[in-house]
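With one protein chain held back, the other chains of the complex are shown just where they sit.
Going in written order, the chains are labelled A, B and C, and every chain counts its residues from 1.
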Amino acid sequence: MAVTVRRRVDFPMIDMADIAFYPRIYDLAHRCFEEAWALMCGVEYHEMLYEWKLGYPVVDIASTFHGPLRYGRTAVMTMWIESVGASSVVWRYRLEDDLGNLVWTSRQVTVGVHMDDMSVRPVPEDLRRHLEACTPPEGA
Amino acid sequence: MAVTVRRRVDFPMIDMADIAFYPRIYDLAHRCFEEAWALMCGVEYHEMLYEWKLGYPVVDIASTFHGPLRYGRTAVMTMWIESVGASSVVWRYRLEDDLGNLVWTSRQVTVGVHMDDMSVRPVPEDLRRHLEACTPPEGA
Amino acid sequence: MAVTVRRRVDFPMIDMADIAFYPRIYDLAHRCFEEAWALMCGVEYHEMLYEWKLGYPVVDIASTFHGPLRYGRTAVMTMWIESVGASSVVWRYRLEDDLGNLVWTSRQVTVGVHMDDMSVRPVPEDLRRHLEACTPPEGA
Partner (left out) sequence: MAVTVRRRVDFPMIDMADIAFYPRIYDLAHRCFEEAWALMCGVEYHEMLYEWKLGYPVVDIASTFHGPLRYGRTAVMTMWIESVGASSVVWRYRLEDDLGNLVWTSRQVTVGVHMDDMSVRPVPEDLRRHLEACTPPEGA
């Protein structure tokens, strides 16, 4: 099942046009991605990075910006897994604000690598099982 | 009384030395400062900025970095008010991690300004009353 | 003709894996985009924003991350225009480091808006002429 993480929209995210500056949407998405691991797989991302030496950098992203994210709102990020390959995991993001306005959707291909040398690593079986259970929300 | 805000330490805060990059401690402090207004004065900072047209930029900061903030920890930011002047408010910050390790202390002088032209504005009486009640925590 | 902007890779761009954190590639791309306007069209982006009240936020991005951008390198960003519509401009980015390693390619659809109310605006004819002259580099 998809997971959802909520975050305040903080002042540092906002630009001179009074909307979240778009690279900070990606920054926000990474912060939510980090939180998602515990919700999806029961493991903290910092444990994966430091103890398992396993990270998931992105290699390909497609995103659409549907509307502005404004100061004073809460970001509501829903995330699910499109597919799990031998070493890759394809994430989907749907960002709304707390009024239900659609802000941003994204499809991100990540690849598992060893944190010491960035060599590609297969998706561990226990992660795969949990990730594959993160199916899209209804209507997505 | 002092207020405390907790935030996850996210990956984007961490540098190549595996500790929070120091300008991002100031960024974190601003995010906590924003949350503090509701706790201290019952008003959201975005309402002050957008509806009252009142902001509090910093004009003077003194900070000491006591120890590293690491990935996987939670930032625990305690804030109180040292003094309220005609238009200035002096904030104090004490940042620990969730293990109780002291990370950073800071004294920040802010000045109330009109958001349209940055002209100095007196501290409204209702804010003053609430801010003056934010006395230091024991032992600070 | 395509334009190229060079920037040092600064410490704040680097993450704990010793490579540029990917949202900061988008941040870097925006900084280069800003510089590109003067090179492409002879107008500074801040003049467009403040005096013409014309901005070009992104609405759609597709990006591929080909390899890491490392500290100590220089970012070499080449930019050209794929097409100019009634109000949209499609940018292409090709980021290499100064050793010629390919880092990132991106296609970004931007739309001209009025900075006061974000209403869509047609591409001014003088901009259109200059933008259409920014053809791809050889081999792209």
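The definition used in the following text is that a contact is a pair of C-beta atoms (placed from the backbone, for glycine too) under 8 Å apart; a residue touches a chain by one contact, two chains touch by 3 or more.
Worth saying up front: this structure is predicted, and the values here are computed from it rather than measured.
Of the listed positions B:V3, B:A36 or B:L49, the one in contact with the omitted chain in the full complex is B:L49.
By the touch definition given at the top, chain A reaches the unshown chain through residues 11-12, 14-16, 18, 21, 23, 71. Residues of chain B that touch the chain left out of the display are 16-17, 19, 21-24, 26-27, 29-30, 49, 55, 57-65, 68, 115, 118. Listed by residue number, the positions of chain C touching the unshown chain are 8, 10-12, 27, 30-31, 34-35, 44-47, 49-50, 71-72.
Everything that follows uses one rule, which is that only the chains that are shown with their structure count from here on.
Remark: the per-chain Cα centre closest to the mean position of all protein Cα atoms belongs to A. When chain centres are set by their Cα atoms, the one at the greatest distance from chain B is C. Chain C has its Cα centroid 24 Å from the Cα centroid of chain A. Centroids of chain A and chain B (each the mean of its C-alpha atoms) stand 28 Å apart.
Inter-chain centre distance (chain B to chain C, centres taken as mean C-alpha positions): 35 Å.
Across the assembly, chain B contributes residues 11-12, 71 that each touch 2 or more other chains.
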